[in-house]
Each structure stands twice: as C-alpha cells, then as structure tokens.
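Okay, so here's the structure we're looking at.
Missing here: one protein chain of the complex. Every other protein chain is in place.
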Amino acid sequence: MAQLELHPDRMLPADPGLRPVAREIYDSVRDLPIISPHGHVPAQWLAEDEPFGDPTSLLITPDHYVNRMLHASGVGLDQLGVGQESSSAQQSRQAFRLLCAHWSAYRGTPIRFWLESELAEIFELDIAPSAETADALYDAIADKLSRPEFRPRALYDRFNLQFLATTDDPCDDLRHHRALAEDPGFNGTVAPTFRPDRYLEAGRAEWIGLVDALGEASGCDTGSYDGWVAAMENRRAFFKANGAVSTDHSHADVQAVPLTPAEAGRLYALARQGHLGGAEADTLRRHFMFEQARMASEDGLVMTLHPAVFRNHHAETHRRFGADVGVDIPMAVEFTKALQPMLSAFGTAENFQVILFTIDETVYSRELAPLAGFYPSVFIGVPWWFIDAPDAMARFRAAVTETAGFTRTSGFIDDTRAYLSIPARHDLSRRIDAGYLARLVGEHRLSLDAAIETARDLVSDNPRTAFKLGR
Amino acid sequence: MAQLELHPDRMLPADPGLRPVAREIYDSVRDLPIISPHGHVPAQWLAEDEPFGDPTSLLITPDHYVNRMLHASGVGLDQLGVGQESSSAQQSRQAFRLLCAHWSAYRGTPIRFWLESELAEIFELDIAPSAETADALYDAIADKLSRPEFRPRALYDRFNLQFLATTDDPCDDLRHHRALAEDPGFNGTVAPTFRPDRYLEAGRAEWIGLVDALGEASGCDTGSYDGWVAAMENRRAFFKANGAVSTDHSHADVQAVPLTPAEAGRLYALARQGHLGGAEADTLRRHFMFEQARMASEDGLVMTLHPAVFRNHHAETHRRFGADVGVDIPMAVEFTKALQPMLSAFGTAENFQVILFTIDETVYSRELAPLAGFYPSVFIGVPWWFIDAPDAMARFRAAVTETAGFTRTSGFIDDTRAYLSIPARHDLSRRIDAGYLARLVGEHRLSLDAAIETARDLVSDNPRTAFKLGR
Partner (left out) sequence: MAQLELHPDRMLPADPGLRPVAREIYDSVRDLPIISPHGHVPAQWLAEDEPFGDPTSLLITPDHYVNRMLHASGVGLDQLGVGQESSSAQQSRQAFRLLCAHWSAYRGTPIRFWLESELAEIFELDIAPSAETADALYDAIADKLSRPEFRPRALYDRFNLQFLATTDDPCDDLRHHRALAEDPGFNGTVAPTFRPDRYLEAGRAEWIGLVDALGEASGCDTGSYDGWVAAMENRRAFFKANGAVSTDHSHADVQAVPLTPAEAGRLYALARQGHLGGAEADTLRRHFMFEQARMASEDGLVMTLHPAVFRNHHAETHRRFGADVGVDIPMAVEFTKALQPMLSAFGTAENFQVILFTIDETVYSRELAPLAGFYPSVFIGVPWWFIDAPDAMARFRAAVTETAGFTRTSGFIDDTRAYLSIPARHDLSRRIDAGYLARLVGEHRLSLDAAIETARDLVSDNPRTAFKLGR
C-alpha cells in the first residue's frame, strides 16, 4: 500500500532561497486560531453535537467539489448518494471506492490537498487513497468517526476555531445559534449570516410564497413594498441581535440601482401579482440590492458579494439531484460601473462595509484593487470556490497587492460545508501567503520582519477588520 | 558566423532545484510518438510524396506566424510571396534574406524556437540566422530539400508521427486520404476533419453556392432545410467512413441555440433567397451549430470549437492577399451562457464530446475548467495559435489544473500547416508540461512518479481520449 506522507513544506516555494524564508513566515502563523467568517457548516451540527455518520455521507455526498470531478470522470451523481435521503452501508462503501479509484483525477487540485490533509492530520492515517486501499481507509475513518473526539464540538476545539459563521435564510429562527450562545458547555462563537437572495428575485415563481413567509417571520405585512422593507430591516435586526456580522448576496450581477419609491412600489405590486417579467425583475432586484446597502449603512452589517455564477447549468442534473451539486458555472462580471451608484451613495459612510468576491480573476487588478484602493468601505475578497487554490491564491496576491497593498483584503474565508476541510483550507491559505511574502522578501521588496507581521495580520487583523469582529 | 546551438534544457525551468526534475520528466516523454489530432497539413503532400520546393515556399510564404512579424517590421507581404502563384528563385532567396535580417524581431517568440529547432534538428545546420548567413542557410536548406529523406513520407516517419489529422471542406472527396489508406507503402494514419463553417454562415454571399455544392456532393436536395440536415449527416458519415474523428468549428461565438423546425425552415428559405439579414443569419447559424451537436451525439464525431477571431481585420490586405495571412485578430469570448443550451441537451450524452479552444485566456479558470470539471463530455483545449507558446502554456496549466486536474485537458494540438514545425511544437509542449509538473513536485504537490505518469498521459492518453483515437 502506498504511503500517505505530507511533506512539512508542501505548497511552499520550491526555490531554495525562498523556501526557508517562507517556512519561517509560515511557522509564525501556522498555529494561530482559525477565524472562519463565511461558510456553510450547519449550526445544528454544533448545537446537537451528534457523531457524524459514515465516511461517504460526511466526505463525499454533500461536497460538490469532490463530486463534480467524479461526475466529469464518468461517475453518476446517484452513485455518490447525491439527492438521496440516505444510502445503504454498501452504497456508501461503494461510493468511497469510486473516489479512491479515481484519485489520480484529482492530481494538481486543492481538493486532493484538503482530503489528504484530512486523512493524515485529522484521521491520522498514512495510507494513500487508491482502488486497493479504499476499504481499509473507509473502515479506519468509520472507526474514528464513532469516537467522542470526532464529534463536532471536539473538532471545533481541536481545529482551534475562534469564530465560525454559518449561512442562513432570513426566515430562519436561528434556534441552533441561540442554543449555542446560551450553552455554557460551548465556548466557541457560531454566528449566523443573513442571506436574502431568494427574497430579491421577484421574477421567480417561488418569490410570492417566500415573501409571504418573510412577512410571517417578521410580523410585517409584505403585501406592500414598504412592508418588504420593514420586514427586511426587522430580520436583519434579529440576525444582528443573534450575532450576525454580515449579509451575503449572490446574484447574476452586482448592480445596485435605486428606484423612486413610487416606481419600486409599482414593480413590487406587479411582482406580488406574479406579473413581473425578466427585465423588470432585474430592475427591482437591483433596487432591492441598493436597499440592502442602505440598510447596511444603518445597521452596520457587512455586505459580502459573491456574484456571477450560472446556477444549475445542466437542466436534467438539477431536476434529478437539486441545487449545489457541482454544476454551477462562473461567468464574467463587472464591478466598476455596476457598483458606482451604491458606492457613490454609501462608499464613504461610516458604518458601511462591503467585501467583493469573484471567480473572474480579470477584475482583481482592473477593478477590485482600484476600488479598494480608494474607498475605505471596500475590501477585496480572497479567491473563492473554484479558485480557492494555491496558484490562484498566488495570482490574487500578485494582482491586487501592487495597487491595494495587504490591508484592503478580507482575510481567508473557507466558504465550505465540508467541516473537516476547514483546517486544511486555512492552512493552505497561510502557506501560499507565506510563499508570496517570502518572494517579496527575496526580491528585497519587504523586510522579513514586515513580512511576518503582514502574515499575522492576514490571518488575524484582516478578517477582524473586514468582518467587524472586534479584537 | 554565429553558431546555432540548442541547449538540451531549453524551455525547462531555470530554478536549479526544479531543472533536474523537469529534465527527468521530459526525458520520459521526449521520444514518445507524436499524435497530431488537429492541423492543416494537406493530405496531398503525403499522398503524392513530392519533394518540397525552395526554402521560402516551404518555410515562409505559407506560414502566417512567420509572415505577420515581418509585416509588422515593415516588410510587405508581397516581398514574401504571399498571394502569388509562384516566386522566382531570386524572389525566394530575397524573402529568406528578409527573414534572416529581421531575426532579432522574433526574440522571445515560439516562432524563433520552432525555426531554430527545424534548422538544427531537421536540417542539422549550426548557423544562426542573420543578414550575413542568409544565403548560406538558404543554400544548405535547398540542398537538403532535394534529397529523398526530406520528402513528406520520409519526414512523417522521422518525426515519429503516429496520427495526423487534416482539416477539410465537407464537399471534399477525400481522394488523398483514401489513396493513403489504400497505399500499402504508407504505414501512418492521415485522417480528415470535417470543417463545415462556411455552410453555416447563411448571411454571406457565398452561402447559396456553397449549399448547392453541398447538395451535389451529398446527393441531397439542399433547397430545403431538411435537405441541408440530410446533406450534413451524409457528409459527416462519409468523413467518418474515411477515418475522421472530429469536426471543427470556428465562428464569432460559440452559441448553439435550437429553433423550432418551422422557424428553422422559415429562416432557411429566406437564406436560400438571399434575404437573410445579419441578426437572423446569426440566429440560423446558432441553430445549425445546435444541429451539429445533435449529429455529434449520434455519430460520435468529436466537436472542436475554435471561436472568436476577427478574420481579415485589414481590408486591403484581405483584398490583395486573401485569407489566412496573419491579420486575424482574437476577440473576447463567452462560453458559460453560450454553451448552456447545447450542454444541457447533450452534455451527458454517451457519444457526445466537445473540446473548447480559446485565445481568450480569461475563460480558462472562470469557465472552461468549471465546465470540464463537471461535464464528462467537455475537454479543455490546450493553448492555440497565438498562445501556443511557453509562458502561455504554463499559464494554461496553472489556470485549469487546480479546478479540472489533468485528465480533462485535450493533449497538445499543433494546428499547423508548417509541416516541418510539428516536432518542435510538440517538443515545446512536452518541455513546458514537464516544467509545470516539476514545479508541482518541487512544491510537494505531486510525487515524481505521479508526475512522470501524468506527463505520459498528456502526450498519449489525453489526446486519445479527447479525440476518441482508441488505444
């Protein structure tokens, strides 16, 4: 059986002059607590602290990063348990075998880095995945998962997590967050994030029912536009009272353009009757976004924008397996023109902050760094989703730092539902930033002391500032 | 006279730690057979096996890569024999002198790498090009070209070619391909490629005559839309029967959007009468493309897309010298939205495969890798044309691997009419991939064994899989 061995210097620069510098920088941040201000781990896991299930239902089925590569390699999503209520023990084992048999398809991807880190560092296994080792690995992981030290809260402590944000529907009652906050046995912080996307897309069939529910949750009559505004303000306040620091928005574009109250009301009324067409629905959504920004300038919740992904690109896959199964494909995005009305209105407002994420790397040097290099309210989000990866992270630093320095960037976010991958994801980010900083040192652009200080800031100060976490 | 010496480690990483690793990886693939599944060498050359003419008519006149840089340096295309039936011996010699005198303009380009490789490795010359050495080089090359071992078939063997695809008009009778297939004296494989572009552009003046010819070649009446479909299916079948594995498509965009049969028929009838305007011609072309995809899902020919080039950008040059003379300029391109209808319909169909090439590097990480990272039918084409070059190749691997790994890429294509450049082009690709893999090894992201296996896959398995060449 091939050994799984993680090299301590993995992902650091190969250059023999830079390697020791990078290692010194990395060593200075390796063990700092993890701040995870944007992600998708369910609060329920920590609130209930139940043991995780089998390896497949934890590591494969819910992780669209893992699944999509298997699908591209010819494996059906149904073979991985996707879209099913539950899987038999045999199905789970078989899915794990498929992953291991296709291990070479993950060469060069961070998915491989994360999973190998999980195997070696969390499960303390030294067997490399392959068709031959699948069962042994499966059994070993299953055994560990049954132990108390692998329960969610134990892992929270072991991971050295300091702050963990979830992503939540505005109508969510946040019962799990509240339970955790009131639980004297839990010392961590699990904060909700307000994600109102669906309530802003007034052209979709589901919208009317959603705003009805919003009305119920908030106690505001969402039959009128004014009621929608009041309901949003109410739910944002509820989230903030329960620890939320940010709101999250993912639409086809980032336009935020105000309408007159009369025009907003007119479109809202049409939407309530189910009569709002595509272009007008976009117009209303862009006004809603402007309203979210206005609310943010008042309640101080940080906006995070994750735009421009074509969701559910393959119709039949969506029909059979639902959303978030690996077939969301990024598109080009434009920030400069789109954000001008919003930033002209709130860009220097004291309470307002917005973090701009993208998978379209072209905007880093062209738009995001110049924006964050002027507006005190704008922060550049680190690479996200597909580009949460070593070379892409290095390109990100190279693209934005020369215009915006380090202070205008968000700090790492893992944006993951794969709870066990959180340490590996943050570790990878720390390694790549150390490598970038080492290059600046090697090129005499920064002293080693300044590089080490910067590395610590990126892990600690930057997320605290960008997400208003306090010190 | 300055010596021409090729360093054995050229194009490998300079880093002293990575160089030996890259060399070991490169050595493991250097001598593997060449698979060339997309290019423009005329089958006639191999079928007739005549000696090549003078150095200029082989190396300069037909090669728009070479010519455009001379043109940019102030040399008229007429001085290079472009657009002329033939050149005198003196004209050919003079054109070669112009190339040599402008040799420094090619510094840093792959064109220089290819030509120097040809001089040193095919012609076994050790004289660097310059104004002073032009005549000596010209005479030495001319002397070699007159020898039997420099005839097309002898070079096919010497180049270690295993598969060579040409690019052909749907009406082509493929006589040369058939002659080669039936010739017991030729052991190679020369396959046609079905390139129907002109038959899909119903707004152009030439279109009516073209589909008339298509009707004649296929025996189907192309007076109606149904006849066009039948004719296309007929010619695709003919190409497939003669060894074709793929079809090639190069339009302004990659949209493929189906119309109802009635609407397709209506637009087709208008086009037959010469009454189809620009926007409607695009609409019909996008429907035609959808039809090509539907046919591909049935006959299994692999689609290759090479979109978004502004052809014949300079009007007078086009008028005087015709097409393909170095003044085709790339444009931005969009894949995610444009391909959604086609991939939603055929993206998981068993027989369907499509390879996406681009000169717009922005789509690599943003669109192509995510698409190929989900759809089993989608492969990412390696850098093409202007970006078939060392640094661009390295950027390509860095941009796509982290999302899509190695298995979802096409393998190298040379896409060239410059027959003698084929070995150098494939060699360059092997060197750059070796350098990229060496970096992954140096950064402890991949073991050396896995890197060597991957390098071999990229040269052998990947093109066989992407182009369905069998093993």
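Each chain gets a letter, A and B, in the order it is written, and its residues are counted from 1.
The rule is simple: a residue touches a chain if its C-beta (ideal position, glycine included) is under 8 Å from a C-beta of that chain, and two chains touch if they have at least 3 such contacts.
Remember, predicted model here, so these are calculated numbers, not experimental data.
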item	value
Residue of B:243, B:307 or B:326 in touch with the missing chain, whole complex considered	B:326
Residue touching the undisplayed chain, where the options are B:15, B:334, B:367 or B:414	B:15
In subunit B, positions touching the absent partner	7, 9-16, 68-69, 71-74, 104-110, 113, 310, 313-317, 326-332, 359-362, 386-387, 389-392, 395
Residue ranges of subunit A at the interface with the undisplayed chain	15-18, 334, 336-337, 340, 343-344, 347-348, 362, 365-367, 369-376, 378, 398-399, 401-408, 439-440, 442-446, 450, 453-454
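Following the convention adopted for this analysis, only the chains that are shown with their structure count from here on.
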item	value
Cα-centroid distance, subunit A relative to subunit B, in whole angstrom	40
